[in-house]
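Every protein chain but one is kept in place in this view of the complex.
Up next, chain A:
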Amino acid sequence: MRPLPSPARNPYWRFLVAGFRGQSAYPLAMLAGLVANATFGLLKGGIMGAAVESAGGELAGYSAATMAAFVWLGQGMLGSVNLWGGSDLQTRIKSGDVAVDFLRPVSVQAAHVLTDIGKGLFALLPRGLPSVVIGILVSSMALPPSAGAFALGLLSLLIGIAVSHASMYAVATTGFWLVESRGISVFYMAFSGFFAGLFTPIYLFPDWLLTVALLTPFPSMMQLPIDVLSGQVTGTAAWQHVGVQLLWLAVVLGVGHLTTRAGRRRLEVQGG
C-alpha cells in the first residue's frame, strides 16, 4: 500500500496551521480578549439568569442551567467566530497585498478561509476553554449529556467557525468592487451578532423575527452550535442542526466562490 501523503505537503492544511500558529504570537491580546469575554459573560449571565428566574424558572425552553450554558459557551466562542465584520482579505484588498494571494497556485478563497479557521481554532485554547471554566465555576451551567453529544457539539462548533469565516470572506469580496468595504462590515455587524444569538437566544424572538433569523447564516455560527454543545437539542434534532449548518456552509462558500471569480476581473490592485 502506498503511504498516505503527509499533511505537511498539503498547502491547505498548511494554511490552517499557519493561521493557528500565527495567532499564538499575540498572547496578551488573547488575555485581553478573555478578560472582556469574562466581564461581559458575568453581566449577560446575571441578566439572562434573572430573566429565567422571573419567568418562573423556565424561559423559551431554557432552564437556569441551560441559560448559563448559553451565556458561557457563547462567550467562549467569541474569539473563534467572526461576528464583527472585519477580515484580512478586506485589508489586503485595500492595500493591494491581495495581489500576492492571486500569485499562488491555490484557491484564494480556501487559503483565506482556512487561515481564518486556524486562527479561530487557536482562540479556543486561550479564550474558549477558560470562558467555559469560568462559567462552570460561577454558575450551574449545563454540560453535554453524553460523550456522543459532546463530540457532535464539537463538530457543530467547528462548522459554526467555518460558516462565520466563509461568510466574512464573501462579505470582504465586495472590496473587489468597492475597495473600501468597511461600510458593508458595519452593516454586517449590525445583524450578525443579533441573529447569531450573541445577545439573547434567538428563541426569545417573536415568531416572525425568529423566521427572519433562520433565513440567514448567522444562527449557524453560534446559536446552533451552542444548542448542540449544551445538550439543549439532542438526537435527531441535534443532527438536524448540524445539517442546517452544513447547508449554510455550502451556501456561503458558493457565494464567496462566485464573488471571487467575478471580483477578480474588477480588481485594480491598489498602490504601485
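Going forward, a residue touches a chain if its C-beta (ideal position, glycine included) is under 8 Å from a C-beta of that chain, and two chains touch if they have at least 3 such contacts; residues count from 1.
Please note the rule applied: contacts and distances are computed from a predicted model.
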Hidden chain of the complex, named as in its UniProt record, picked from "Acyl-CoA dehydrogenase", "ATP-binding cassette domain-containing protein", "Fluoride-specific ion channel FluC" or "Imidazole glycerol phosphate synthase subunit HisH": "ATP-binding cassette domain-containing protein"
Residue among A:50, A:100, A:151 or A:209 that touches the chain left out of view: A:100
Chain A residues touching the omitted chain (full complex): 6, 8-11, 13-15, 18, 21-23, 25-26, 95-97, 99-100, 102-106, 264-265, 267-269, 271-272
